[in-house]
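Note that one protein chain is taken out, while the other chains of the complex remain in position.
By letter and in written order, the chains are A, B and C; residue numbering begins at 1 in each of them.
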Amino acid sequence: MPIAREDALNWIKACGKVLAENRDYLTQLDAAIGDADHGANMDRGFKAVLNKMPEISDKDIGTIFKTVGMTLISTVGGAGGPLYGTFFLQAGMKTAGKMELTLSDWYTVLDAALSGVVMRGKAELGDKTMVDALTPARDALKAALENHTSLPTALEQSAEAAREGMEGTIPMVARKGRASYLGERSAGHQDPGATSSYLILKAAADTWSACT
Amino acid sequence: MPIAREDALNWIKACGKVLAENRDYLTQLDAAIGDADHGANMDRGFKAVLNKMPEISDKDIGTIFKTVGMTLISTVGGAGGPLYGTFFLQAGMKTAGKMELTLSDWYTVLDAALSGVVMRGKAELGDKTMVDALTPARDALKAALENHTSLPTALEQSAEAAREGMEGTIPMVARKGRASYLGERSAGHQDPGATSSYLILKAAADTWSACT
Amino acid sequence: MKKLINQAADVVREELEGIAVAHPDLVKVHYDPSFVYRADAPIKGKVAVISGGGSGHEPMHGGFVGLGMLDAACPGAVFTSPTPDQMLEATKKVDGGAGVLHIVKNYTGDIMNFEMAADLARGDGIEVEAVVIDDDVAVKDSLYTAGRRGVGTTVLAEKICGAAAEQRRSLKEVADLCRKVNGWGRSMGMALTSCTVPHVGKPTFDLPEDEMEIGIGIHGEPGRMRMKVKPADEIVEMLMEPIITDIPYKPGEEVLLFVNSMGGTPQIELYIVYRKAYEIATKKGLKVVRNLIGPYITSLEMAGTSITMLKMDEDLKKLWDAPVKTPGLRWGI
Partner (left out) sequence: MKKLINQAADVVREELEGIAVAHPDLVKVHYDPSFVYRADAPIKGKVAVISGGGSGHEPMHGGFVGLGMLDAACPGAVFTSPTPDQMLEATKKVDGGAGVLHIVKNYTGDIMNFEMAADLARGDGIEVEAVVIDDDVAVKDSLYTAGRRGVGTTVLAEKICGAAAEQRRSLKEVADLCRKVNGWGRSMGMALTSCTVPHVGKPTFDLPEDEMEIGIGIHGEPGRMRMKVKPADEIVEMLMEPIITDIPYKPGEEVLLFVNSMGGTPQIELYIVYRKAYEIATKKGLKVVRNLIGPYITSLEMAGTSITMLKMDEDLKKLWDAPVKTPGLRWGI
């Protein structure tokens, strides 16, 4: 079966869980090159999202994603709020009215979500931001689509690409976001936003491993 | 020979030296039950006194002591300034015009100096102040006088009584000065002012050990 | 972590509750979304000046709400910029029909959240102008990065623009004035200790007993470089040099000199810093005609200081001297 409404809901729940678990880890990464709040911000936002679950549990995937986006925008703040908010709003636009998603749909979703993030934050590849995790993840999906890879494998490859992208931020000198103030001192640290992006995409791969 | 002008000057110099050496020790004692300044205060005061030495090196003992008192008053501040200032002013009154001091003179001096301290600070024996070192020192001198003890021995006995008085402040609960704010918590600590008083009287015994 | 707080999660809300009972004559507090606003808002025909940012910088911004300064301020979580709905609701609450100026510090999060709020407010028919403050010379300015941070000049811009709005200048005039103040202000800061974000519970960075951070911002982020602690005079030289060599001060010009505590540095030290900063400015031929000394834009309990210089002209001097009555800044009334 393709990714169903319930699967989408489960993914959001899984995001909430994994971000709560990694709250201190993300904050620690942000303390090194930022302001020590990324974990708390994401956790606060997804806690608010989980509180909204009852309202959206019978809605279409577009409404689900849009609600997640709106909730993140009004509860996260900082850079993460508008960026992840836009990510889910864009995902919601591409899935308006939909009750299930194929691999090709998911590619369209991630591509639109990433474009939203880039449009909002104006970061380029190599700026040491979440874009450095999201872009290879999107590209991996595209390659998987072209290679007719199965959905679970494609999701795994996408998450793996995000992980590599995330690790790839370590040597980078930040040009966007708070880490950019540190100049050369930002090198040698993993970007917190790239890390939360990886966690979210990994949660998708884990949650949807039985989808086809 | 009795205590001569030069001996008096040498005692003041010895006080300056011993208080500089014990600056940190006195401050440490004051940190425990006061405000961590007694060492710095006494050292600042006696440094100013030493700067005045050239002016008074040819003066009588009364002028020497009076100048020490005035200088301490205008440079020490805190409780120590007025108390030791008064101590030396009173000593100066009893030695006005004098070029040398006998044991009996010295007893009169210390008695007057102590009375000045008590008048100014209104502390009683057992209040955990310098009075607890000065009083037995004065009493020891009196006993020595009555027993026709030699000057050096009398001074040693007086300093030893001051030391015992100083140590006797350890178990006391302070009723005067800054340590009184601590209530019961002031017990178990040696009083800084009693300690500086002992150091000053011990310096007299050491400096005047060859006097008769 | 030792702080006079209850639960880390309640810090901002309880602070707002304190402000509400402390200054009912000056400000009111709105919760969910939370913002502080002038007790007499909206003021018909007056441009409203509002700002916002993460909490932990008090008195900025909530302490600057009142006559002659801000009409509203939106506090985010500690060191986290507020959300668009806070800025939107505050904008609606204080708009007196003459438009609203958003004073935004140049942080990616603030920029994005405030942009969203401005778009939404414009959608509701409110005229909004946003001016971004980016005065921190510790950060290299560049088209390819997030640019300079907004720090000390923000306080001065809020005072000056608030006074201009009080004179009933138009939104465009107040916004242009704000851009002028930003163009004429430069800041740099340093830290002797880290601060501790309440929900983190431990210092953001470890700083050995003999080291300091130079070129810090106001969010507990490490600075541009770490070095051995130096005497105050040398530290002040390190901060003043980049400020003065940057545009736009020329000998003979008048300046405002602002020596700020990062929160934990007491006033006795600030005056030692001011003394040297004044000496350096004067030696360079600048005339210090106004000053501000105290904890005005802080980073929780961080020990350290920042210095801001603002070039002054007659208009700015008059606006600076104009009456201000807020919990955090008051004179002339």
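In this text, a residue touches a chain if its C-beta (ideal position, glycine included) is under 8 Å from a C-beta of that chain, and two chains touch if they have at least 3 such contacts.
All of these numbers come straight from a predicted model, not from anything done at the bench.
Novice: In the complete complex, the chain left out here touches which of the visible ones?
Specialist: The undisplayed chain, in the complete complex, is in contact with B, C.
Novice: Taking the full complex into account, find the residue in C:S51, C:T80, C:T193 or C:T308 that is in contact with the omitted chain.
Specialist: Final answer for the missing-chain contact: C:T193.
Novice: Pick out which of C:S34, C:S51, C:T153 or C:T265 touches the chain that's been left out of the picture.
Specialist: Within the whole complex, the residue contacting the unshown chain is C:T265.
Novice: Out of B:L9, B:I56 or B:I73, which touches the unshown chain?
Specialist: Only one listed residue reaches the unshown chain, and that is B:I73.
Novice: Could you list which residues of chain B touch the chain missing from the display?
Specialist: These residues touch the chain not displayed: 27, 31-37, 40-41, 44, 73-83, 120-121, 174-178, 180-183, 185.
Novice: Please give every residue of chain C in contact with the chain that is not shown.
Specialist: Missing-chain contacts on chain C: residues 2-7, 11, 14-19, 21-22, 55-56, 58-59, 63, 192-193, 209-210, 212, 229, 231-233, 235, 263-275, 278-279, 288, 291, 293, 295, 298, 300-301, 303-305, 325, 327-328, 330-333.
We adopt the following convention: only the chains that are shown with their structure count from here on.
Novice: When all chain pairs are ranked by how many C-beta pairs they have in contact, which pair ranks first?
Specialist: The largest set of C-beta contacts joins the chains A-C.
Novice: Which chain has its C-alpha centroid farthest away from the centroid of chain A?
Specialist: Chain B.
Novice: Rounded to a whole Å, what is the gap between the Cα centroids of chain B and chain C?
Specialist: Measuring from centre to centre gives 55 Å for this pair.
Novice: Using the average of all C-alpha atoms in each chain as its centre, how far is it in Å between chain A and chain B?
Specialist: Measuring from centre to centre gives 76 Å for this pair.
Novice: For chain A and chain C, let me know how many angstrom lie between their CA-based centres, rounded off.
Specialist: Each chain reduced to its C-alpha mean, chain A and chain C end up 32 Å apart.
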